[in-house]
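All protein chains of the complex are present and in place, except for one that has been dropped.
Moving on to chain A:
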Amino acid sequence: MTLWLMAGLLFTPLAWAVLTLLMNFTWGRLVTWVGIVVQVLVSLGLWLAVSRDGGFYYGLGGWEAPLGIELRVDGLAVTFVLLTAVVASACGWHAGVYIDADKPWHRYFWPLFWFLWSGLNAVWLGGDLFNLYVGLELISLSAVGLVALGGKAGALRASIRYLLAALLGSLAYLLGVALIYGQFGTLSIAGVVFWLEEHPVPAGSSLALALMVTGLALKTALFPLHRWLPPAHGIAKSPVSALLSALVVKASFYIAARLWLELGEPLGNLAAAQLVGLLGSAAIVWGSWLACRQLELKQVVAYSSVAQIGYLFLLFPLTYSVSESVTLQAQQGITLQVISHALAKAAMFLAAGNLILSTGSSRVDALKGVSRFLPFSLFSFGLAGVSLMSLPPSGGFAAKWLLLQASLGSGQWWWVLVLLVGGLLSAAYVFRIYRASFLESSETDHFYHPPRSLEIIPMILALLSLGLGLVSAEVLSVMALPFEEEGSP
């Protein structure tokens, strides 16, 4: 049963990518919707199977590591697989209605969408460092293609910047992988940990970790390496921006976090951990501040992503040489932050897309008077904002509450200040959008009404993000499932 689920999970996106490549946009949409149903069912089935029986290792096609591809199917991985299924299917559904079917090049949306999905699954489940690299590249290349789908010079410019940044990040990561293999003779993270238990730490192996984390930080757009992100996420079509902000940046962070949690103690040091935390805090403050000052609606949301990514990097100082319970709290907080931000930001970008569609302008001040005509989309935007502002009972609140406890528990009180300032600044940029939309204006009272399905999708995502805080204990219990390490080399 699990074998069929794994086969479905890995095979469907690749098969659908090739299939939709042969079709026009309308047919591609129909086929994709079938594929989405399959993919959601398979992801749900795998999640249920793992939450019942625990995680396992899976050698693809019966080939074992190091030449075969070994997948690590644990509670955290299947949670992210399920999250991807939820967000990607929402974006796919939205895109099918939102994207103009008449432009011939838009038919490439579907193959790129499916390649992106297969890359994401490969990263969540990847067990060895090199296949994680391949998954990352699959994600980057299809994400760049999706940004370039706009077709205008501005979109191409943003996508080229994005591509160069992503390629540089990948190469830094790959160089780190080469050093790790040269030093330890293994590509699996578990193998490196096993080696380190028996031998003293060789000199210079922190360089490999530093290279990998730097490359991944560039791909995750950590301050000050964030400048490729706002143009790319801002100019892409709304469903694409939602996919990029919600899932793509999380993939590279997920790898960085797994590397740090396994190899941070032996190979890292305190100064590096604090430095990464400091850069994350700078991202929170600087990103939120810039979000308050943007003139275009989607730029506000994009800079808010820069800020929310900053929270993720607090994982580094909060898990380095602290007690077990603090590490656990920090990990749980960060995981909730990843999930709630993915849901909230996808909802926000999709709602922003609806608002732009109905006002016909991408500027914030064009929202004047829209509150009367499009309350539904604006409400979804606000609900997602509640999660970003981390008010109870949202998932964002549960995440920041855990981070707050972890900071106090480890005596690193300075991160508490960052959490507070970040929350206040995010309230400022969300309310700025609201203020603009509630202003009355005499000249424009004619708005285009987007189809009802476009308005429902962001609402569902926003409600999920809000409700995450209520079920956080259940979600976290699946992630903390015991995992048998016997399959590891």
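Convention: contacts are C-beta pairs under 8 Å (C-beta built on N, C-alpha and C of every residue); 3 or more make two chains touch, one makes a residue touch a chain; residues count from 1.
Rule of thumb we're sticking to: contacts and distances are computed from a predicted model.
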Item checked: Listed names "Iron complex transport system permease protein", "Cation:proton antiporter subunit C", "CO2 hydration protein" or "Protein ImuA", matching UniProt entry of the absent chain -> "Cation:proton antiporter subunit C"
Note to self: Going by the contact rule already stated, which one of A:A49, A:A165, A:V276 or A:A342 would touch the omitted chain in the full complex?
What the structure shows: A:A165
Notebook entry, point to check: Which listed residue (A:M1, A:L67, A:A203 or A:A271) would be found touching the missing chain in the intact complex?
Noted result: A:L67
Margin query: Given that one chain is not shown, which residue among A:V144, A:L244, A:A273 or A:V306 touches it?
Written below: A:V144
Note to self: Using the touch definition from the top, which of A:L60, A:A101, A:A178 or A:A210 touches the missing chain?
What the structure shows: A:A178
Margin query: For review purposes, identify every residue of chain A that touches the missing chain, sorted by number.
Written below: 66-67, 130, 133-134, 137, 140-141, 144-145, 148, 152-153, 156-157, 159-165, 167-168, 171, 174-175, 177-179, 181-183, 185, 187, 225, 227-228
